[in-house]
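Below is the structure I would like to discuss, written out as structure tokens.
Of the protein chains in this complex, all but one are displayed in their positions.
For chain A:
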Amino acid sequence: MDHFPTNWGRPRNDAFDAYGTHPIHQRPVNTPKDAFDAGVQRTQQPIVTGTSVLGLKFKDGIMMAADNLASYGSLARFKDIQRLQGVGTNTVVGAGGDMSDFQYIQRMLDELVVNEFTSQDGHTLSPAEIHEYLAQVMYARRSKMNPLWNSLLVGGFKDGERFLAYVDLLGTTYSASTLATGYGSMLAQPLLRKAVEGREDTLTEEEARQIIEECMRVLFYRDARSLDKYQVATVTAEGVTISDTQFLKTSWSFAEGIRGYGAQTQ
């Protein structure tokens, strides 16, 4: 309740004491509280980034792949980063986009898993629940104009059900039997769809691995911010396994025959 008659009937802005109603020490404070507060900024640009993440459903579960690169603009800065993270015993999250935001997401997910564990009620979070949680967070952040600059794939296997879905910095979500982020959504998605769609329930793990390798190869050839070292995460009834780094065999000998770029004109 406003006890000051001079304020009655007048429009109110609590952030600014227009009529000096309160002595200086009681007026609302609008200055930065500390050096950090003065530096708080919102909408950003991603700095250290990861490129595409691929995901597909196969007979026994889901498979996800991401290369081991974190780029600093056009510089291939960190070449041994794991962009796939297991969450609990039945989910894996793969991230493209800003890597520091992904590290923050990893911390959040870890906190979520520990909190679920401490309740000891026999329940574990399902992949769908983790995806929904991330979607809520991502959308809330974008609505505050302070996004976590990532595109995430969430995949898992629980109670006989396979789950694969996407969520990004805008809070957009979608689900399909094949998904890809970044350049993968342009270059790899057609390949994935051709190979997987309609055959999700008969595709074996080995076949899925072949498809992934082929897509990663295409991406390495065409995506200028990719790397030929990648990891594959597989989630089945047995749990989450993230493979060791695999190397792509590529052939660049065609480069000899290129004419019209550089010194050789004919």
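Rule of thumb we're sticking to: contacts are C-beta pairs under 8 Å (C-beta built on N, C-alpha and C of every residue); 3 or more make two chains touch, one makes a residue touch a chain; residues count from 1.
In the analysis below, contacts and distances are computed from a predicted model.
Engineer: Out of "Cullin family profile domain-containing protein", "tRNA (Adenine(58)-N(1))-methyltransferase non-catalytic subunit TRM6", "Protein YIF1" or "Proteasome subunit alpha type", what name does the UniProt record list for the absent chain?
Structural biologist: "Proteasome subunit alpha type"
Engineer: With the full complex in mind, choose from A:115, A:175 or A:264 the residue touching the hidden chain.
Structural biologist: Considering all chains, including the one not shown, the answer is A:115.
Engineer: Touch as defined at the start, partner being the missing chain; which of A:22, A:107 or A:144 qualifies?
Structural biologist: Selected residue, touching the omitted chain: A:107.
Engineer: Tell me where the left-out chain touches chain A, residue by residue.
Structural biologist: The missing chain touches chain A at positions 107, 110-111, 114-115, 117-120.
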